[in-house]
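A single protein chain has been omitted from the complex, and every remaining protein chain is retained in its original position.
== chain A ==
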Amino acid sequence: MGRLRSLLIPGVDKQLLVRDATRLMPDLTRRRFISGGASLGALTLLTGCDVSDSFSAEEMLKQISKFNDGVQAAIFNPNALAPTFPESAITKPFPFNAYYGLDDAPTIDGREWKFEVRGLVDNKKSWTLEELYNLPQVKQVTRHICVEGWSAIGSWTGTPLRDFLKLVGADTRAKYCWFRCADAEGYNSPLDMATALHPQTQMTFKFGDEILPRAYGYPMKIRVPTKLGFKNPKYVVSMEVTNDYKGGFWEDQGYNSFSGS
């Protein structure tokens, strides 16, 4: 203290110096208002359930979810294959799962159905089921992991999506393959291009060696073993290769869009 005091210019009145200094500080009542507001904000953060409805908390969570999309895209290894299982590990019966009951699942006439290809592709022709069935197919037994936490192992047979993208001359520098489905409410889902090009991402036509049953998405499902289940669209009617983020049925309601596994 003694040293500090000696630094003061001799002759300066300390009382006056303090008074001048306080005058330079912001108005005390204003400061109290700001700190009061901050603690009110902190309180609303602690009250739990109401927080989800609060605009600022929801905005913050959305921003972090977008950040998490980026982190997941960064750690996504295009060469890492999802674990495969022997046929004996297949879950029987494999669960039907949707936001509606099985009775409300789309009923599609395979002879009428056409798969439309749009957007940044050279060949925009629509594909009949028969034409798609003629493409080379592979079988894989992988685990389907639901966002809810349950999982089931299934056997899926179909054409690797990356082969099809090459066939139709898709611009694989585009950001998304955006799928639309025949579900009543229009089940859409954007799939990032890196995942679309993953060797196990498949246009699926068969489940357990049988033509894909209605419950699992007849006539075509996109099977993505590197994603959570809701990112595996069923009853697919079209694909658009695009740079625009067009949202999806569950993504729009708050599920993380990347949702990689």
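The rule is short, and it goes like this: contacts are C-beta pairs under 8 Å (C-beta built on N, C-alpha and C of every residue); 3 or more make two chains touch, one makes a residue touch a chain; residues count from 1.
Heads up, the rule we're going with is that contacts and distances are computed from a predicted model.
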The complex's invisible chain, by UniProt name, from "Aspartate carbamoyltransferase", "Cytochrome b/b6 domain-containing protein", "Carbohydrate ABC transporter permease" or "4Fe-4S ferredoxin-type domain-containing protein": "Cytochrome b/b6 domain-containing protein"
Hidden partner chain, touching residue among A:Glu87, A:Glu131, A:Glu148 or A:Asp244: A:Glu148
Residue ranges of chain A at the interface with the undisplayed chain: 1, 14, 18-19, 22, 48-49, 51-53, 60-62, 64-65, 68, 75-77, 80-83, 143, 145-151, 225-226, 250, 253-256, 260-261
